[in-house]
Structure formats: C-alpha cells, structure tokens
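Excluded from the complex is one protein chain; the other protein chains are retained at their positions.
What follows is chain A.
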Amino acid sequence: MSTLTIDAIRKSYGAVETLKGIDIALESGEFLVLLGASGCGKSTLLNIIAGLAEPTSGDIRIDDRSIVGVHPKDRDIAMVFQSYALYPNLTVHRNIGFGLEMRKVDRAERDRAVRETAKLLQIENLLERKPGQLSGGQRQRVAIGRALVRNPKIFLFDEPLSNLDAKLRMEMRTELKRLHQMTRTTVVYVTHDQIEAMTLATRIAVMRGGRIEQLDTPENIYNRPATLYVATFVGAPPMNLLAATAGEGGLRIDGTDIIVPVPDLDGIAPGRRLVLGIRPEAIERSGAGVPLTARCEVAELTGPELVVTAAMGSQRLVAALPATTRIAAGDEIALAVAPAAFHVFDAETEQRLN
C-alpha cells in the first residue's frame, strides 16, 4: 500500500527534451495507465520511476521517500517488460525466485514464495522448465510472477501484452485486472492500446510530446476528452471531427446548413472556428436528439454493429449503428445525436470548450 508522487519530472537527451514537466500523484492501490503513441515519453517516464534512467530535474517519491538517485534494486519496485526478459538458462522456478535469491532470502522461504506465486498464476506445472520451452503467454505469466513474488510497493509494466496474440492478450488483461483487485498494489502501466488503458486503469494519463494531455478516469477520458488529441486517441472507430463555425443559437457545421445547439457554450464569439466532435456510437438512427441527414457511401457490417460512412455536405461522418439496420450505399439517411453527446473544441488551441 503505497503512494507515488511524480513531481515536475523533466528529461533531456542532449538538446532534445523528451519529458517536459510531468506531475502525477497516485493514491495507494491506484492503477495508472500511461497511454500514448510511440515516442510520447511514456516509456522514458516508466524507466525513470524504475531507476533505469535518471531525470534531468524533478522528484519522485514513494510514500514521501524520494527515490531519485536510488539504485533500482533499492526502490522496492518490480517491473514487467514487453519482451518478458526472462533469464534464458534458468528454470522458471529460479527465474521467479531470482530477485529473492539476489536479496539472500533463504532457500526454504524462497521456495515457499515461488510456489505460492506460481499457484496464483497457474504455472505450478512449469516450474522446472526453461523459458525456451514456454509459449509467449506462459513466459509472460512467469515474468509477472517474478514481479509478484517480491511483493513490491509499486508494480511497473512496460507494454506487457504487446507481444501476445489478440485472444491471449484479452485473457491476460482480465488476469491482470484480477491480480490487481486481489493485491491492491499501486501500478504504473505503459501501453499504446486504448482498450487496455480503458479496461485496466483507475486513471489514465494520455501523453503526447513529453507532456500529459489529460490525466483522468477512463470514463472522463472517453466522455469528456480535454483535447482533440485525446478525443481521437481513445475510441474505435475514432471520434468524428467536423469543422464548424460558431453562430447565433449554436454552431453551424461547415459545408452544410445544419445548426447544432450546444449547451454551456456561452461567451463564444460568432464566427470563431470550432471542431465538433461526435462519437460514431453516439449517433442513432432516430430519436429525440439533434437531427442530421447524410448520404450513405459505404456500409460495413462488423458483426455486432453496422459501420456507416456517410457524406454530410462536404464533410464525412462515420456512424456505428445496430447490426440490424438496413442501409445500402446511396441511401439518404436520417440520423440523430443527443445534445449532450457533442464535444466542442477550439480549432486553434485544440482545447475542449463545452
């Protein structure tokens, strides 16, 4: 049970600044996901927490003890790597117990801890094997076991599921969630997969260009994205972004005659360039919302839903409709969106306005 405080962390490699001031305060037992595209600085931040890299400036505290400059082994953290990073010539038993072995924990105690962890991860039957004889999923379980067995204050995960195939990734995701619910250890988890972030996190930090775009709960990241970047990064198919202009009584979608009344949008000067965001799954076939009409260009049945790409004036709109909907290319379709489902961003600053 430990808190983690990240305080104004900066990191430069020569003239290139990869982290431009990161502040995060985690409560004990939180599951923080650092989400972003490659090169956004999320892995650098994780390495700095682990002690594999030192920050240029700033402070990191676990339970109010600063760990900057402390050797990785003395930080009371454990880390799981994307490539599993198992010791190739040691058995699974010794791989899991390696950290304890290095800390001179006696053999009987070590054996007990390893077996307990293996049982938790359902890999008891693999203990005498070498990593080379394991499948990807089994290796990742061993890697997680190696972190788990030490009972650290903070768990660090560096894209742990990226090397697994889709089915296994889902299983392990659920497994990780189960483990976290059981151990209640504070976790920092790096990924570029928005589904992993949404399902696992208690809070998500969306990172971009060495900064945090938004640090919030998964619900708020999805329902109230703070910037255009966050809005497009989370959600599949991605949020529709329509060019619009502020006017009397709402905003007008450019290239159409559609006026959208948006609440909480007072004080925005008419004529201001805006971006109107609509999630494909917020679009309905009919209903009490704001009516939109569009012409279907392509209709793709994915199984659970029908994804319709439609032209609306000069702009394009993607809608995720129920699979039972019957629409063919060329059809004029009437759509509706609830007023609360509109996201309005400034076209210049890319910040949320409503």
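We take it that contacts are C-beta pairs under 8 Å (C-beta built on N, C-alpha and C of every residue); 3 or more make two chains touch, one makes a residue touch a chain; residues count from 1.
Quick note on the criterion: contacts and distances are computed from a predicted model.
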Unshown chain, UniProt name, "Fenitrothion hydrolase", "ATPase component", "Carbohydrate ABC transporter membrane protein 1 (CUT1 family)" or "Na(+)/H(+) antiporter subunit B"? "Carbohydrate ABC transporter membrane protein 1 (CUT1 family)"
The one of A:T3, A:T56, A:Q82 or A:S162 in touch with the missing chain is A:Q82
Option from A:F98, A:Y189 or A:Y222 whose C-beta touches the chain left out: A:F98
With the missing chain put back, one of A:G69, A:G132 or A:G303 would touch it. Which one? A:G132
Going by the touch rule given at the top, which residues of chain A touch the chain that is not shown? 47, 50-52, 71-73, 77-79, 81-90, 98-99, 102-103, 132, 146
